[in-house]
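Yeah, one chain of the complex is gone here, protein chain that is, but the others are all in their spots.
Letters A and B mark the chains as written, and numbering starts fresh at 1 in each.
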Amino acid sequence: MLIAIILALVVAGSILFHVLSPWWFTPIASNWGYIDDTINLTFWITGAVFAAVVLFMAYCVWRFRHRPGHRAAYEPENKRLETWLAVVTGVGVAAMLAPGLVVWGQYITVPAGAASVEVVGQQWQWAYRLPGKDGRLGVADTRAVSAENPIGIDPNDPAGQDDIVVQGGEIHLPVGKPVALLLRSVDAVHNFFVPEFRAKMDMIPGSVTYYWVTPTRTGTFEVLCAELCGVGHPYMRGTVVVEAEADYQAWLDQQQTFKQLTTPATTSALETRAGARPPL
Amino acid sequence: MVDLTHGGDGHAAGHAGELELYHPTSWVTKYVFSQDAKVIAIQYGTTAMAIGLVALVLSWLMRIQLAYPGALPFIDADRYYQFITMHGMIMVVYLLTAVFLGGFGNYLIPLMLGARDMMFPYLNMLSYWIYLLAVLVLAAGFFVPGGPTGAGWTLYPPQAILANTPGQQWGIIIMLVSLMLFIIGFTMGGLNYVVTVLQGRTKGMTLMRMPLTVWGIFTATVMALLAFPALFVGAVMMLFDRLFGTSFFMPSIIAMGEPLDTAGGSPILFQHLFWFFGHPEVYIVALPAFGIVSDLISTHARKNIFGYRMMVWAIVIIGALSFVVWAHHMYVSGMNPGFGFFFATTTLIIAVPTALKVYNWVLTLWRGDIHFTVPMLFALGFIVTFVNGGLTGLFLGNVVVDVPLSDTMFVVAHFHMVMGVAPILVIFGAIYHWYPKMTGRMLNDAMGKIHFWVTFLGAYAVFFPMHYLGLLGVPRRYFESGDISFVPPSAHTLNEFMTIAALIVGAAQMLFLFNLVWSLRHGKPSGGNPWGATTLEWQTPETPPPHGNWGAERPVVYRWAYDYSVPGMAKDFLAQNDPGPGAAAAAPVGEGAR
Partner (left out) sequence: MSVILVFLLAVVIVVFAWLVRQGLFSKPWLEVGVAGGVPIVEPSAPKAARVGLAVFLVVVGSLFALTVSAYLMRAGLGDWRPVRLPGILYVNTFTLLVSSLALETARTGARRGDFDSVRTGLIAGGFTALLFLVGQLVAWRQLNEEGYYLASNPANAFFYLVTALHGVHVAGGLVALGRVTGRMLRGAGVAALRTGVGLCATYWHALLLIWLVLLGLLTSWIGDFILICRQLLS
């Protein structure tokens, strides 16, 4: 008796918790609203199944509790019922899977014309690299890493000389433009995760992974590392600033190229534009 | 290749049909170096519970750190990650796998099949002692310089062997060696379980008459035998990387400003090997739980399990399919993203047979005669938590939905619900169910009910709200998460709530342990078959069954395992070895009789 009531209360409590929970997605700031939609769809379907199964069970527990003289029925199987349940379950599963696969197809297909931003993870900080005027990123390799060249750009590759290097964990992105994030790591596995973007991917030392995103609203968002990368893992934070195109250009103009960063300080002072920050 | 030739010689002739049992001659060979599967089962069970207790304490410490950062000054980031690693590994491998297969497998397979013992008793004994050695080696990790490894239970390279990871010096080596020992020991036991099911069944015990418990344990064992080698290979290779500086998994790396000598290795390769073991491992734990819970529900609802054939097929199909879903743990790992389509599809397909099992448990309750015994309560608790955890699996299995949720607390909540809480509720239910057979006494009912309610509701209160932290975006494996910009202060209150609930649930386990010991002496004498169950283990001539189980003659099986409340019978159950009324006329009935 008691257990039937408590089972029903568990369902009611879970639904209430879901409805009243102040802990929910952060407000989305990217094009991946589809992912939220798929999650919501999944919530509806699974929530209904959970409530149905547990409430039905609670009913059975109450209705068929042991009483003197009561005897169970004898029913080894019921093929029709089982087939029917299998089909309904299959349809429900397909209803969740199909949109999921479609959206996954979009997630892994970078649209033509997306800008590239390289993100480099190292214990326990972020660095970024943008293509310079030539629009291409130079070759990079972990073996080229040194104190002056912390993200390992190949100094012999001409394409890399004008790459813009951003140290210090803050990256700016223009609003409304698709950007492909090329992910690289020089030590452990990291993961570049901005909850408001809904997207993430591990960064594996020795290879380049990617995902893409179109920021849809301006603001400042926190970057978290989402893959255990050592004891400093929780402190591996960064900032993404999404801003209007003009603001973005202003920020971009202040950044330094690889060449500027690696040329000895005396010459670089001559070459540096007024207002630019000194090399880090 | 240990000793398969033993037992295969000499006494083949002369003992037609029956294996010769070894005869213990002293207290030591009877209770310590015993070759009796029932003693080995209890040894497995107690060892697993002892190391599980360590893991429980670790979980308290972690929960306290999460809710009250800094409250326990000895928990720094290093310690926290060591705790997380050891907690995970102990719970998944050394507790759950060992209890279900080493514990219940050893106790129940021979008894339920009407065998006198396992087919290779000596190997079986060896299996336990190697397991014990593996546990001791693992525990030694706490005492070596640098402590146990803090790489996370997945032991992902390169981080697992980087110099600034806690336990890099000794801990990781100890962990890998312990796992290899565990696998060797398990293989010895696993061969036994499989061969006993294949060869040791008594007369009349066809495969389709086996209780679902045996089906679950059998299938899980086959899977474990095939999947554990993946972990073994991965562990050997990582050990090479750590000790000899090879580059199986190690790419070019800058560690603390200095380049390492390694180059070209693939961290993803390890992840493939790990999850090729790791995913079947989930079902290695789940399938025995499925089987046991089916028998608990059927017995305590006095009704045959609904859709027995479907249940068997589902177990076998889940077992086979679980080998082609491993990469759903790696959707955002940087593997070829095209794999996501395949693995999402297989993962969601596996939901169908799993769902059918759930329906059949609930439909077994329908028109049953439900006794609210403690095992039944635990079975009901299992269904609730398993359905909950299984459904959140549909989120994480559906590749794109996994993207925002993976590596967040949602994942932690999901797998604790589905392969932590749910199987452990089954373990408890099974212990309350079979304790009378093991000891001849019932466990105390009042303590059992308190234990159930606190554990079930408490664990649900810990892990259900945890999903919502994950939705918010709180990552898992954060030593502290207080200062994340989007996390509201209310989340901290929630953390405190979960911690308090976890401490209460943990305390309830002490009551359970007390009950186990107390009832040894003070429990109500149970008799041979207190639940009125049909399966063979309840029909032994003596309780607890002595070595050899069956007295002079092994039982003969006349019917399937679920003849409860058969129409026209006075009793509400017919034991499997009960020829039934008009025994002489009980010839096999054809299909048309339906």
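The criterion applied here is as follows: a residue touches a chain if its C-beta (ideal position, glycine included) is under 8 Å from a C-beta of that chain, and two chains touch if they have at least 3 such contacts.
What you see is a predicted model, and the numbers here were worked out from it, not measured in a lab.
Colleague: Can you tell me which of B:133, B:316 or B:511 touches the chain that was removed from the display?
Modeller: Considering all chains, including the one not shown, the answer is B:316.
Colleague: Which residue from B:191, B:253, B:400 or B:421 sits in contact with the chain not drawn here?
Modeller: Only one listed residue reaches the unshown chain, and that is B:191.
Colleague: Just one of B:38, B:87, B:209 or B:302 touches the chain that is missing; which is it?
Modeller: Residue touching the absent chain, from the options given: B:209.
Colleague: Using the touch definition from the top, which of B:75, B:273 or B:401 touches the missing chain?
Modeller: Among B:75, B:273 or B:401, only B:273 touches the chain that is not shown.
Colleague: Could you pull out which residues of chain B are in touch with the chain that's been left out?
Modeller: 1-13, 15-20, 115, 119-120, 187, 190-191, 194-195, 198-201, 203-209, 222, 225-226, 229-230, 232-233, 236-237, 240, 244-248, 261, 263-266, 269, 272-273, 276, 304, 308-309, 312-313, 316, 320, 323-324, 556-560, 562-563, 580, 586-591, 593-594
Everything that follows uses one rule, which is that only the chains that are shown with their structure count from here on.
Colleague: From the C-alpha centre of chain A to that of chain B, how far is it in Å?
Modeller: About 32 Å, centre to centre.
Colleague: Can you check the complex and tell me which residues of chain A touch chain B?
Modeller: 3, 6-7, 10, 14, 17, 21-26, 32, 34-35, 38-39, 42, 45-46, 49-50, 53-54, 56-57, 60-61, 64-66, 70-78, 81-82, 85-86, 89-90, 93-94, 96-97, 100-101, 103-105, 107-108, 122-123, 141-143, 145, 147, 152, 183, 186-189, 191, 193, 195-196, 198-207, 209, 222, 224-234
Colleague: Name, in rising order, each residue of chain B that touches chain A in their complex.
Modeller: 77-78, 81, 150-152, 156, 158-159, 162, 164-166, 251-255, 257, 259, 263-268, 301-304, 306-310, 332-334, 337-338, 340-341, 344-345, 348-349, 351-352, 355-356, 358-360, 362-363, 365-372, 377, 380, 383-384, 387-388, 391-392, 394-395, 398-401, 403-408, 457, 460, 464-465, 468-469, 471-473, 475, 477-481, 484-486, 488, 490-491, 494, 562, 564-567, 572
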